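A single protein chain has been omitted; all remaining protein chains appear in their positions.
Up next is chain A:
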């Protein structure tokens, strides 16, 4: 049953793919560490690179996955050293990470977070290896009706768990799905929302969308920060980047618990690192914060979100590789990248593309070790990246964005569209939207409509088909539960907690 893994190591250990895994880890760490550019922006900006290199699918995916996991490593640097989280997933890292740096323990904090990240990722990759083939067997039973229900579940768990503002999460997802309807309708050949512009007939291109939404809007946001002079505080001196065994042992339960939490949340479709690290941190605080040291530089408070972060990154590959449903905003980007290679992610992928799947999973193991080896001794070097001035960073991002879109399309319209989407993304972010639901909606939207229509063609228009199989009923119930339980849990807490306190 683990043939795919053996085959995968065969793929991942070729010199080219080893090199790419290393390149991805290096670039990912660097981009994740750049001020203001978190994992998701890093991937969005570097994605076109994978195409420019003209790589085969599995190699491109290995490079991108390396960037993804690497950027989760890099993202912690600005959180710990500057108290500036690179993205939502790194917010929890600042809570205890930065106080540690202020105490003069920046180096050990970086070391501990590297070790926790490594353990978290390892637990999750092993989980991925064990569960993905099992889930893939179940996934083969999925018909269009089940897929439709699954996507409803994905949107439900996303809105229930992501962001402080569930309404905006949902609106973002709807906008994403709407954008995915632009272009020729595959079922009937009717043109939808193209406004007589031939450039839109094929729909809005994935790369254009992602680069506009993330890179261009990021340029505008960085301009704002530069203008307001929210200069990031003094960088703490790093010192020894080595973590003592005793420190790791002190955090071992925090790390292990958070790894499992991170993996499970990563597997849930639609929820990613931000939810995982928040849940892990609050859980750990509840379990082990006896002396109220969390938030003042408790090593366990740093280890927990870091382990969960990386565990969820690996966990979110489970639904992506088995069902074709991205587990997070970032895997949504990876999924889109796969589709550009005409690989249809989904239940058949394990059988039809064992090279791609196995190679990717094997490269996660390899990349994880590389990242630890890179990050322990070199954290001090990577930290220098934090001091790259914005006036060099921003033009570089602009150049990457333009070249990325141009070399795919050689077309001015695509670049203008990217800029327009960038303004759209900027406005959304100013309104307090997170962009991950928009991307998920955009990627899942087309699949959702396709499956709905396929299901209803089978039944001749009878909606009952959506609720017929046990699987789909289970998914509908699960979707309802994810939305309803937190609502009631909040009420129950309000009911019981005051009583407990008094």
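Quick note on the criterion: a residue touches a chain if its C-beta (ideal position, glycine included) is under 8 Å from a C-beta of that chain, and two chains touch if they have at least 3 such contacts; residues count from 1.
Basically, contacts and distances are computed from a predicted model.
Only one of "ATP synthase subunit b", "Tricarboxylic transporter", "Cytochrome c biogenesis heme-transporting ATPase CcmA" or "Glycerone kinase" fits the UniProt record of the hidden chain, and that name is "Tricarboxylic transporter".
One of A:12, A:219, A:311 or A:421 touches the chain omitted from the figure, and that residue is A:219.
The chain not shown here is touched by just one of A:91, A:178, A:373 or A:386, and that residue is A:178.
Across A:197, A:249, A:423 or A:480, the single residue that touches the chain missing here is A:423. Residue-wise, the contact with the chain that is not shown comes from A:431, picked out of A:2, A:201 or A:431.
Residues 49, 52-54, 164-165, 167-168, 170-171, 174-175, 177-178, 181, 185, 187-190, 192-193, 216, 219-220, 222-224, 226-228, 389-392, 394-396, 398-399, 402-403, 406-407, 412, 415-416, 419, 422-423, 429-432, 449, 452-453, 456-457, 460-461 are the ones on chain A that touch the missing chain.
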